[in-house]
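Some chains omitted; the rest stay in position.
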């Protein structure tokens, strides 16, 4: 009986967070296009050339769209790892969403300045910072969940550890991309694109401790 | 028992995709108006004339609104054709949504440059490309679903084939509209409008293999 109540509370807590997060994901991902302005073309210039010159904007649009899309796709099963939600868990989720909702801005900066010789390293470094933020927020949610015992106890400890390593590594890669960008912007961008492509692979299946037949039925 | 689990997984998979897609549809369709800027009118000019001169913007607004509306209306029953969802199915849906969310930009380009003599062919060609993208994404989802056996086996094979032909044809028409626009922009636009009007007709009813009474109950 106790457990059932807890489960109910948990569901209400994480389901509201999920619904709100899905809303923020959908809005942030759809707002990305707003940052691309229609080019102003004089009558003796070519609109085709002007549209072609927007390729950094289109590149930044696609990259950020895919990244927010991956966060959306993974957030659902991420939330399934937690059996309870408390006040600070909710606040950390708000922080994470703040980082996701911030992403359209560095995306616009990257699109605007990627081909501006002197500024491209700053633009890429700022974009890498924009990618670091949600990865860091995600990591914080996970570490707080472990520290506060919000995580499903039935998860295989090896799977827990795998996730810790994965989240730490992703955050570290984006963090390292910031200084790299200042020296070699295209290397930094290639690393960010590469990590994103890795995340397009199917995620590893959740693994539980040796399950009893009873567990299987419950799940 | 096996089937039930699969059905449950499917529901969770496609229902989350549907909810997220509905969000992106609603946001993209409502953002269209943001791209129309309030005209700047001097005190000796007529606001009425300035508003009237926005007719290409209003035309582009209505056309894109109706097109996204049709995608929304059909997406629900489209998703009902699939009995399972996997990781790459989800990624293809993210790609499709990226194309839908992109549409406000070519719409704004069309609205801005439709009446600019030299640029109108480029503007229409770019808009046709903007219409081609979601049609192509939709087709990819369907072809991947067939290849990976995600589609409801109870569908009448003739109905399957009808859909394949319809999706291929729509994608091809929008693709062909791109080069046509460069020569005859208004012909290209007329074809796009015509195809959209066709999609306003009621869609063909889903058809299943000869159903047993048992099937009817299940559905």
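First chain written, first letter: the chains are A and B, and each begins at residue 1.
Please note the rule applied: a residue touches a chain if its C-beta (ideal position, glycine included) is under 8 Å from a C-beta of that chain, and two chains touch if they have at least 3 such contacts.
Bear in mind that the values here come from a model prediction, so they are computed numbers and not experimental data.
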{"item": "Homomeric assembly size (copies in this file), of which only 2 appear in place", "value": "4"}
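Basically, only the chains that are shown with their structure count from here on.
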{"item": "Magnitude of the superposing rotation for subunit A and subunit B (Cα, nearest 5°)", "value": "90"}
{"item": "Mean-CA-position distance for subunit B and subunit A (Å)", "value": "26"}
{"item": "Partner subunit A, residues of subunit B touching it in the complex", "value": "16, 19-20, 23-24, 27-28, 31, 34-35, 86-88, 90-91, 94, 97-98, 101-102, 104-105, 108-109, 112-113, 116-119, 122-123, 126"}
{"item": "For the subunit A and subunit B complex, residues of the former touching the latter", "value": "22-23, 25-27, 29-34, 36, 38, 41, 43-44, 46-48, 51, 61-62, 65-66, 69, 72-73, 76, 200, 202-203"}
